[in-house]
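Take a look at the structure set out below.
A single protein chain has been omitted from the complex, and every remaining protein chain is retained in its original position.
Let's turn to subunit A:
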Amino acid sequence: MATFKEFRNSVKPNWCPGCGDFSVQASIQRAAANVGLEPDDLAVISGIGCSGRISGYIKSYGFHGIHGRVLPIAQGVKMANRDMTVIASGGDGDGFAIGMGHTVHAIRRNIDVTYIVMDNQIYGLTKGQTSPRSAEGFKTKSTPEGSVESAIGIMELALTAGATFVAQSFSSDLKELTSIIQKGIEHKGFSLINVFSPCVTYNKVNTYDWFKEHLTSLDTIEGYDSSNRMQAMQTLMEHDGLVKGIIYQNTQKQSYQDLAHGYSKDALAHADLNMDEQKFNDLVAEFM
């Protein structure tokens, strides 16, 4: 069995010192080892942005795609080889701005992919512009007078889009984050894990201290039931989305792979591609 060290490689991340993404990387590596994966059982697909580089920092199969398209690529990998564990990851700009269309549809499609968003409420790699997760009034290079747009309540949106696994965590809580990612991997269906991962360079508002002060752990809410969608929505709204833990999980709904008519139980990537002549003749006869 591989240990988390076997999911490490020798590449030095180009993230700023103190960036929240380091812990996300470590949590993925630990979670992968905890669920018993070998490096070649795992494919990490990532988007574009600071956080998108993560696929190159984990020793596994990795695909660093184009901006906003991490989810279609990840779903393609999973459909091609249902035996692979597929983790998709990227930033809040990648997933909730340019890639929002794919995010909503990946949620409702429910293919078994674990999507980890490193949410820092800012565009880092392009040097500090507003993100769809930036709060109203947030001042950035692109909103010098403060943003007049509302921030997306991504967890609420995921619930309405039909998500079967919705969780939120904080990069400084390595233990909880690892456990949530592990549960996300084990979940049969699409899992969305939004991780508050502070940008120490461009976001001077949503800092580590700020999150520590504002986040409420669902563990502290008495009687919180993560299978209750109504309660999940209400709790999110009461706390303006600033909660951490597994917000909602539906274990009843089957994944897309299990529901797709005729879709092979074995990895398609290893299917025999040759057709027998009789079958071909039958197909031809339909046009005669």
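Basically, a contact is a pair of C-beta atoms (placed from the backbone, for glycine too) under 8 Å apart; a residue touches a chain by one contact, two chains touch by 3 or more; residues count from 1.
We adopt the following convention: contacts and distances are computed from a predicted model.
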According to its UniProt record, what is the protein name of the omitted chain, chosen from "ABC transporter ATP-binding protein", "2-oxoacid:acceptor oxidoreductase subunit alpha", "Stage 0 sporulation protein KD" or "Dipeptide transport system permease protein DppB"?
"2-oxoacid:acceptor oxidoreductase subunit alpha"
Would you indicate which residue among A:17, A:223 or A:262 is in contact with the undisplayed chain?
A:262
Check each of A:5, A:212 or A:270 against the chain that is not shown and name the one that touches it.
A:270
Residue by residue, what part of subunit A touches the chain that was omitted?
9-11, 39-41, 43, 45, 53, 55-56, 59-66, 69, 71-77, 79-81, 83-84, 101-102, 104-105, 109, 260-264, 266-271, 273-275, 277, 280-281, 283-284, 287-288
